[in-house]
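Heads up, one of the protein chains got dropped from this complex, but the rest are sitting where they should.
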Amino acid sequence: MKVVKVCIIGASGFVGGELLRVLLQHSGVEVVCATSRRFKGEYVYRVHPNLRGFTQLRFVEPSLDAALKADAAFLALPHGESVKWTPKLYESGITVVDLSADFRLKDPNAYVEWYGWPGPHPYPDLLERAVYGLPELHRDELVNARLIAVPGCMATASVLMLAPLAKFGLIGAVPPVIDAKIGSSGAGAEGSVVDLHSYRTYVVRPYEPARHRHIAEIEQELSLLAGRKVRVAFTPHAVDLVRGIFTTGHVFVDKLPSEVDMWKYYRALYGNAKFVRVVRDRLGLSHYPNVKYVLGTNVADVGFELDPRTSRVITFAAIDNLVRGAAGQAVQAFNIVMGFPEGEGLSQIPVAPL
Amino acid sequence: MKVVKVCIIGASGFVGGELLRVLLQHSGVEVVCATSRRFKGEYVYRVHPNLRGFTQLRFVEPSLDAALKADAAFLALPHGESVKWTPKLYESGITVVDLSADFRLKDPNAYVEWYGWPGPHPYPDLLERAVYGLPELHRDELVNARLIAVPGCMATASVLMLAPLAKFGLIGAVPPVIDAKIGSSGAGAEGSVVDLHSYRTYVVRPYEPARHRHIAEIEQELSLLAGRKVRVAFTPHAVDLVRGIFTTGHVFVDKLPSEVDMWKYYRALYGNAKFVRVVRDRLGLSHYPNVKYVLGTNVADVGFELDPRTSRVITFAAIDNLVRGAAGQAVQAFNIVMGFPEGEGLSQIPVAPL
Amino acid sequence: MKVVKVCIIGASGFVGGELLRVLLQHSGVEVVCATSRRFKGEYVYRVHPNLRGFTQLRFVEPSLDAALKADAAFLALPHGESVKWTPKLYESGITVVDLSADFRLKDPNAYVEWYGWPGPHPYPDLLERAVYGLPELHRDELVNARLIAVPGCMATASVLMLAPLAKFGLIGAVPPVIDAKIGSSGAGAEGSVVDLHSYRTYVVRPYEPARHRHIAEIEQELSLLAGRKVRVAFTPHAVDLVRGIFTTGHVFVDKLPSEVDMWKYYRALYGNAKFVRVVRDRLGLSHYPNVKYVLGTNVADVGFELDPRTSRVITFAAIDNLVRGAAGQAVQAFNIVMGFPEGEGLSQIPVAPL
Partner (left out) sequence: MKVVKVCIIGASGFVGGELLRVLLQHSGVEVVCATSRRFKGEYVYRVHPNLRGFTQLRFVEPSLDAALKADAAFLALPHGESVKWTPKLYESGITVVDLSADFRLKDPNAYVEWYGWPGPHPYPDLLERAVYGLPELHRDELVNARLIAVPGCMATASVLMLAPLAKFGLIGAVPPVIDAKIGSSGAGAEGSVVDLHSYRTYVVRPYEPARHRHIAEIEQELSLLAGRKVRVAFTPHAVDLVRGIFTTGHVFVDKLPSEVDMWKYYRALYGNAKFVRVVRDRLGLSHYPNVKYVLGTNVADVGFELDPRTSRVITFAAIDNLVRGAAGQAVQAFNIVMGFPEGEGLSQIPVAPL
């Protein structure tokens, strides 16, 4: 297998750590740099103790020079930072895998509305060339991409569970309700006081219940599939997990599909998907998706139920927010771009019970 | 204060244990019996180790004779069992506080549909006399009640958060979506394999997502308030908590109310409620309800948010399923019936962080 | 009941919050001030959301003037801060309940060794007058105390479990091993990065395994009981709890006592103790102490086992670190000082399962 040199810009956070873990297990990749302003000079295993014994890499100061030694750069930077790095990297011929939101939205004006930017996106041409890195929906475009906008974690779960309904015309006038539950690692490795263990344990509480930023990309992708503007009623909740996102979609439909049809819709999209399992089983320990059974992996579990009483299709998705919702999906998309097997570096079976 | 003698029928489960805890701290109550078929003869503190040092009571075999020594009986029995005990207790002049579902539904036929009974409820007259023990909605009826049907835990949270909307005409044609999250204690002290710690930790998973039994009482109560038949789209999820229910209501409205109006509606119902806090705060550590801040108490936190993008009112409720969702609410209702101060035995401030 | 006015200096942390909770439920206390430099002017319920609805108190700037309006001051300040406040408060005739370590150690030089002070304790006379506020050991002295040094959380558990052995001569030449397990709330409400939920969940790890500061007070108290210098081999561990301390004492003895003797020793010290339960039961769900059954309360559970193979007495203690290990024990000692019933404000039965 050929070897692609990669640099991880912003490697000290949770997503950076997971990129390191995945890429260190990737037989076609050499990690040539991992940057951190705060920890430069430090061994990466001191910040990511799980990596002790698996790498002697040290953090380096983030710099274009460092990145230019690589064939591909993974940007695990805060929103608004990636956009400063990407144009130069892209122009230098480097493949850019951006894990921020800076290239996810196709509409340059959307950044004003959803991310509070002072004006429209400054690189509309790059926006156009960027591919939204959800492989199950954009595989063909990824093959020739050089700029990948890795989807947001809650968007990944939401879009995966609702895509079959959007594509097959089930989403009607009532906006789908997406009720999401997410672990603490979504808040990142720096955290604020409400992310302290004592405050964050034993909670269920909503946050940004009416205007979470991932709404923009969810609506973009579902609208694309539906062929018309789709709005979603999205409300996330903090629950007592470190990892994991569970999304529940409540979709009121004009006419309830049959169970057979529902299987058909999900299989049409995911029948050949390496990393999507449609979970719906009347027997056994697990009848629907459950975050427990995807932790630490790139697997996305989706499923559905029918509610004739309210003419509602209920959909479910469970993913690991740091893997399928970030580092893993980034590598999956990168593999497609680079011509690697899609699952390279990502083939671990979920561990259970965990 | 006068002393009321009470018997707890079915005292070895979680609800029974919580009834014991609350009633042992009630200055107007003497617990004269606590029954358990399985543990008869055993000290109650051996089954409820938290009670060690607080009572020397022993379980006795459940029997009508035992119960008849009391002025009031709390029935913490499985659904379908209470209905066997209640008529005789009631006829004997004993006040019955039933924590099962057996007297919650006013429509005798609903038991066929929702609880799989072979025929309509055998005691329609008692059904009529039973008062649904949600004090904030049925206080006046409780004053003269002798048979209290304590609401289900998820129904309590759902109805409390949606009652203002139902009463003030905000619920329209689209069924409110109620997305619930619940801890493991809801499954009871006997549990099945999926309730084992290893299987039940680190989960988010739906269960009975389209047809949970509490739908029946939620719709009954909301319809009563709205003055017309209301349907709800209810889906509960197991999350990694021992205690606690969090419900999120997504209500599509024809015309979005103002925030001021919303406060008005909630205050109209709960302005004088001892055990309901309307939580909505732009400052501080907690902006919306959170199960963390009601644990171990009878307090119900409710709140709301407005989503103009989808013309949606979002409502929230957080309760402790074993206290406000069972034993605590039972005692609150009992206090009203008996003329005790409503908070007697229930006045503990929530402990935090827990 | 008379009413004592109290001021809580340092009321925004976890211990401050618990002092507020307990004292708001105390029928002989009026909380006249709660100070916080950071949150002055803010409602206390915004920092302690559990208190919402139970008090309209606001934080005030810490000042001697504020404190002087009270009859008693509870100091929930960092180590090294209390010593600046105490002399003036004490001289003003105010009863001081200090929850820091600043007056726990009788030897003025110990502060150099254990707390890194530049010289011996500056107020040796106050040290002498201070009473170590462990009521089960120092009740008589507390009656006339005006300066209470509330024990450290891990010291409370360690001393309570080992006191009977120290007093009855069982501690020999080998230092007792004390292996402690503690929840995250011990680190306080400000926390560092390792206290973030993502880092602090799913851990067992030692910290300060050879030189934790509580060793000094544990050895002081056990030496006092034993009548000779006792050393302990103390190692604490962070475990995945918010609250709770569990200590295990491994004591090698020259001659193994009988079980009957062991009961005698524990009963001699705790037979009449309102807040100590000796837990040792061959039947039921709980054979030894367990943090689960003391949470949120001032109850300390202690117990023991005998290991003839290694001539070892194993001792156990379980407490809530913020209640029995801080705010609750402070109020228990305060009650003795003030002549209130020892359990006033502290009488809640533990809630379970939690």
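Some observations on this one:
Going in written order, the chains are labelled A, B and C, and every chain counts its residues from 1.
Here, a residue touches a chain if its C-beta (ideal position, glycine included) is under 8 Å from a C-beta of that chain, and two chains touch if they have at least 3 such contacts.
Model, not experiment: these values are computed from the prediction.
Of the options A:21, A:138, A:200 or A:250, the residue whose C-beta touches the omitted chain is A:21.
Note on the undisplayed chain: of the listed residues C:193, C:268 or C:283, the one touching it is C:193. The residue touching the chain not shown here, chosen from C:143, C:203 or C:268, is C:203. Counting the whole complex, the residues of chain B in touch with the unshown chain are 14, 183-185, 187, 189-191, 193, 195-202, 242.
For chain A, the residues in touch with the chain missing from this view are 14, 17-18, 21, 24-25, 42-43, 45-54, 185, 242-243, 277, 279, 281, 283-286, 290, 292-293, 295-296, 299, 347-354. In the full complex, chain C touches the hidden chain at residues 174-175, 177, 179, 181, 193-194, 198-199, 201-207, 209-211, 215, 231-233, 235, 237, 239-241, 244, 246, 248, 250, 252, 285-292, 295, 305-310, 312, 314, 316, 318, 353-354.
Quick note on the criterion: only the chains that are shown with their structure count from here on.
The chain with its Cα centroid farthest from the Cα centroid of chain C is A. Interface residue usage between chain A and chain C, two copies of one sequence, is largely shared: over half of the residue numbers at the contact are used by both copies.
Measuring from the averaged C-alpha position of chain A to that of chain B gives a distance of 38 Å.
The mean-CA centres of chain B and chain C are about 36 angstrom from one another, to the nearest whole unit.
One simple way to say how far apart two chains are is to compare their mean CA positions; for chain A and chain C this gives 46 Å. With touch defined as above, residues shared between interfaces to two or more other chains in chain C number as follows: 14, 185, 242.
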